[in-house]
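The complex appears here minus one protein chain, its other protein chains still in place.
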Amino acid sequence: MSTFQRHRVTPWVLMAPQLIIVLVFFFWPAITALRQSFYVQDAFGLGETFAGLANFTRVLSSQSYHEALFNTAIFSVSVALGAMAIALLLATMADRVLRASRAYRTLLIWPYAVAPAAAGVLWMFMLDPTLGVLSRALEALGVHWDYRLNGHQAMALVIIAAIWQQMSYNFVFFLAGLQGIPASLLEAATIDGAGPWRRFWTITFPLLSPTSFFLLVMNTIYAFFETFGTIDTTTSGGPGGATRTLVYKLYQDGIVGLDLGGSAAQSVLLMLMVGLLTLVQFRYVERRVQYH
Amino acid sequence: MRYHRPGLDVLAHTILIIGALVFMLPVILAVLASTQTPGALFSGTLPLWFGASGLDHYLTLLSEPVRGIGVPAWQLMLNSLLMALGIAIGKLTIAILAAYALVFFRFPFRRCCFWLIFITLMLPIEVRIVPTYGVVADLGLLNSYPGLVLPLIASATATFLFRQFFMTLPPELMEAARVDGAGPWRFFIDILLPLSKTNIAALFVIMFIYGWNQYLWPLVAMSSADNATLVMSLKRLTISQDGTPPWHLATAMTVLSLLPPVVVIVIMQRWFIKGLVDTEK
């Protein structure tokens, strides 16, 4: 394709704002974090000494980091699977009813617009130990509900709030994916004698796998990072660190606790995890492009 | 022929209606609770209909510096709005310019620029929150509007989407414009911008919602009360010393916080869905 080749300065003028912002507010902090993760600050924050991998070993061997890692794993897997399963069910149903699917879409996508923090508050109210609608239902069923004291219940609260908020995102993608499946394929399967259940698992579900994989990655990233607000407004990581995820711990250690070296090491570890996820996704996307 | 079983259709509608109701329930309850008098709310009966307070709590929040928040909520809303607009407009502007350069020009280090920008795609601000705080503090931008907005627009999502879109345009369009005597800026303004209208609208919705709902970074960067945003202030009503939060205010505040983005998404649904689904490609 031909391009504006003769203009040498124009592209740099166009690139400049984005480049400057990315360099100052992305690379500078990222590189600072990388550097700080190898240094230890003295007690007054005046000097620093090179510490090698000491920050990493300290972080990786600490009990609370293990707990946060475990919490993050439970939280992410539950949110991703929960949000995707509900979204797939609803999207399949919405795809079935054709004309009405747009109306249902409107009824189901708006939670995407609700802030994760606000979603937390909504469910906190539903599950308030004294006033909550659901907690009263649970009490009636003989479950003693108080997420402020029970760590498992606190985790359940943030998982539910996150699923509620993230479902709509998945729903949009699954519905678009379903509507992109050629009707002729399903008709061919019907002629071959496959019932609706069989059609779903042998045709629809495999064809949705690229969408599902994409959503798995996006949900994991959502659960890792964007749910900070959900957790902070509802449980503040409690009780007893039961809902403290990696990002929450990073915030507590770095911003509240002012442990620069430790939090930098945690940042780097998180970058590695996300980098790995991204790499997996890129490789996958590349393969998909090649075989289509 | 795939829809010939009426029984399954009834089942589908039933599941969808139940689903929609379940998803609406928390908001319905919050709206109902926000209209109750504190007495009625804390007496323990379920709020099944609008209460006696009507919109009183909303008016209180909007006009008075309620305990725990310290400033009237209209100011928080204004801050949120400015932040969301700043992020949306800022991101779109720098992204469309950069994508234009990347697709329609050949210049040295083009691939290098490409990677510098696209590496930012998957590292959200939460990962680099501590050093970003340090950088913004060093630049003296804490508690300032640029300090709030700039780190949040340092990512490539919008650039990536514009680039994808530009690459789908037939190259002859630009060649025709060149033959017709249009230079790079004229081509950008006369041809590219008008053709990008729907993409701009779609990304605007996504970025506005993203911006409005920011939590951690405003919390870190905006420590003074009159700079706070609505979403980051929710916690000040929910985490209370004596156990039960002032729910009549907390629910009203939550409804205030979710109303603008939800209205935007419902009105601009078509563009929003288009923009969102494009991110997968």
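Per-chain residue numbering starts at 1, and chain names A and B are given in the order in which the chains are listed.
By our rule, a residue touches a chain if its C-beta (ideal position, glycine included) is under 8 Å from a C-beta of that chain, and two chains touch if they have at least 3 such contacts.
Everything below uses one rule, namely that contacts and distances are computed from a predicted model.
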item	value
Listed names "Methylmalonyl-CoA epimerase", "Anti-sigma regulatory factor", "Methyltransferase" or "Sn-glycerol-3-phosphate import ATP-binding protein UgpC", matching UniProt entry of the absent chain	"Sn-glycerol-3-phosphate import ATP-binding protein UgpC"
Among B:64, B:138, B:172 or B:226, the residue in touch with the chain that has been omitted	B:172
Full-complex contact with the absent chain, from B:82, B:119, B:191 or B:259	B:191
Among B:15, B:89, B:121 or B:182, residue touching the chain not depicted	B:182
Where the unshown chain meets subunit B, residue by residue	170, 172-173, 175-182, 186, 190-191, 194-195, 197
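Note that in this section only the chains that are shown with their structure count from here on.
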item	value
Approximate Å spacing (C-alpha centroids) for the pair subunit A, subunit B	16
Subunit B partner contacts - residues on subunit A that touch it in the complex	1-5, 7-8, 10-12, 14-15, 17-19, 21-30, 32-33, 36, 86, 89-90, 93-94, 96-98, 100, 104-126, 128, 130-131, 133, 136, 148, 164, 167-169, 172-173, 176, 183, 186-187, 190, 196, 199, 211, 214, 221, 224-226, 228-229, 232-234, 236, 247, 250-251, 254-255, 260, 263-264, 267, 270-271, 274-275, 277-278
Subunit B residues within the subunit A interface of the complex	1-3, 5, 8-9, 11-13, 15-16, 19-20, 23-27, 29-30, 33, 41-42, 44, 46, 93-95, 97-98, 100-102, 104-107, 110, 113, 116-117, 120-124, 126-136, 139, 150-151, 153-156, 159, 171, 174-175, 178, 183-185, 209, 212-213, 215-216, 219-220, 231-232, 234-235, 238-239, 243-245, 247, 250-251, 254, 257-258, 261-262, 264-266, 269, 272-273, 276-277, 280
